[in-house]
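One protein chain omitted, others in place.
Right, chain A next:
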Amino acid sequence: MEDLENNTTVFSTLRSLNNFISQRMEGVSGLATPGSSQSSLQIQYQQRVQLEEQAGQIHSKSQLLQVEREKMQMELSHKRARIELEKAANTNARNYEVEADRNQELLTRIKQYQEREAEAENKLKEQMEMNKSYKKSMETMSKKLQEKESKLAEANETITILKGKISELQWNIMNQEMQMTSQDSQKQELMEQLDVQHKKWQEASQQIQTLQASQSLLAEYEQKIKDLEQKFSQQEHDALIVKNMKAELARFPKMERELRQLREENAYFREMKENNGLLKEEVEGLQRKLERYEKVQAQLVTVELENEKLLGKLKSWEKLDQSTGLNIRTPDDLSRQIVALQQREIVLKEQNSTITNSARILEKARQQLQEEILRVQSQLLDEKKKREQHEALVRRLQKRVLLLTKERDGMRAILESYDSELTPSEHSPQLSRRMREAEEMVQKLHAHNTELEAQLAQVLEEVGNHKQRAEMLEVEMKVLKSQECTAEQSTVITKEEVDTLRLKIEELEAERSKLEEENRSLEMKLEKLTLQGDYDPSRTKVLHFSMNPVSLAKQQRKEEQQQLQEECERLRELVRVLEGGGSVPGNLEGVGSFQSQEIA
């Protein structure tokens, strides 16, 4: 409220200011004089400015106040709103609680309803199941009903059929009764007819008797007729026979003529056959001769070729005579020359063999002698070595003797000096010491001497060995040189032998290869022949059973062939006879029947 009061004061001040300003403006505008107006203007302007500033301040203050008022109002409204909100909240809370309670009640109700619903569903399900079961039972019942109905229908049908049958049967019975009655009536009629017939039969029998009598008479008559007919036929037959006989008799001469002709033809054909046979034999003989002549010709040709070859060879042999200039005119001379050459060859070979034997013996002797020479030389060398060793020993011994004599002399001199020294003075310890030293020196010298001698001896031995080896080598060298000389002489001789031997070896190898090839080819042939079934007749023989199937089959075949030939001949005769047109003889009839049986 204070603010409001402030505001009203502010407003009032504002109004007063505005009024003042407006007055001042009017006053200012009315006073538009130049001179003093300037200072008044300035003052007015300053006042205006101050007033404007105040106005502005007041405006701002008024604005502030307005704002504050608005703020107050806002706060009040805010509070009111808050209070209202609180109220509303309270009411809402209450409503909420109420509604919550309601909700809970509703929920409980819903649960109850859901439970009820579930129960209802269960009940529904049960009901449905019950329904289904009832339906099934209903269906089964209905099926049963249907079956029963079908059965009923079938039963009805059967009933109807049976009724139909019954009716038919009844109808049949009726018909049969009717038939029975009709048949009874017929029977009566037939009985009456029977009586009539009986009477007739009696009459007929009487008639039959009469007829039989007449028939016997008839039979007699017929017999007579047959006899007469037979006689007649016989007479006719006889007449025919007579006619045939006459005809045959008429034919007889013709037959005789034909017979003669056939016999002549037969004879002619036989002659022809014999001629044919003879001609065939001649032909075969001629063919064989031809073949022989052809063979002979071929042989002639080959013989002529051989002849020419031989003539050529002869000419070449004769030419040989001119070419070799060995006085050869006939092959005998050639053969003699060859024999002579061979004999010379044999003689030369024998000489060769003797010479080679002697050469071998001489070589062996030479080798033995060389071995002896070697042995003797080695012995010589050994003895030389021994001699040298002995000489060296002798020298050493002499040197030793000299040394010993010198030592002895020295020792004697020393002893004499010692003796001479001993008698004047008795420097025995020094002398003894000196003596001992001297003796030691002597012993050392002895030892040294012996060592040197031993070394000398060793060296001399080695030298001797080396010399011996050298001499042995020299000897061997001499031997080898001598052997070389001899070998050079012998190689000249043996080169020829080697060449000949090589040639022989080559020839032998060529022969060997040829023989191997021949061997292989022969083995192949042998293999082929063994596969084909060849055998060595000298070592094996072939046996088979006498009663073997091949022979049996051949026998059967022969028998069949014979049978067939016989049949053939018989058939030919039949044909001839049939062509002739005569009566068929008995034996051929059998063949014909046999043939007909075979065809059947």
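Before moving on, here are some points about what is shown:
Definition applied: a residue touches a chain if its C-beta (ideal position, glycine included) is under 8 Å from a C-beta of that chain, and two chains touch if they have at least 3 such contacts; residues count from 1.
Please note the rule applied: contacts and distances are computed from a predicted model.
Think of the chain that is not pictured: of "Mitotic spindle assembly checkpoint protein MAD2A", "Proteasome subunit alpha type", "Large ribosomal subunit protein uL22m" or "serine C-palmitoyltransferase", UniProt labels it "Mitotic spindle assembly checkpoint protein MAD2A". Here the missing chain is touched by one residue of A:K254, A:K280 or A:K528, and it is A:K528.
Counting over the whole complex, chain A has residues 528, 530-535, 537-554, 557 touching the chain that is not drawn.
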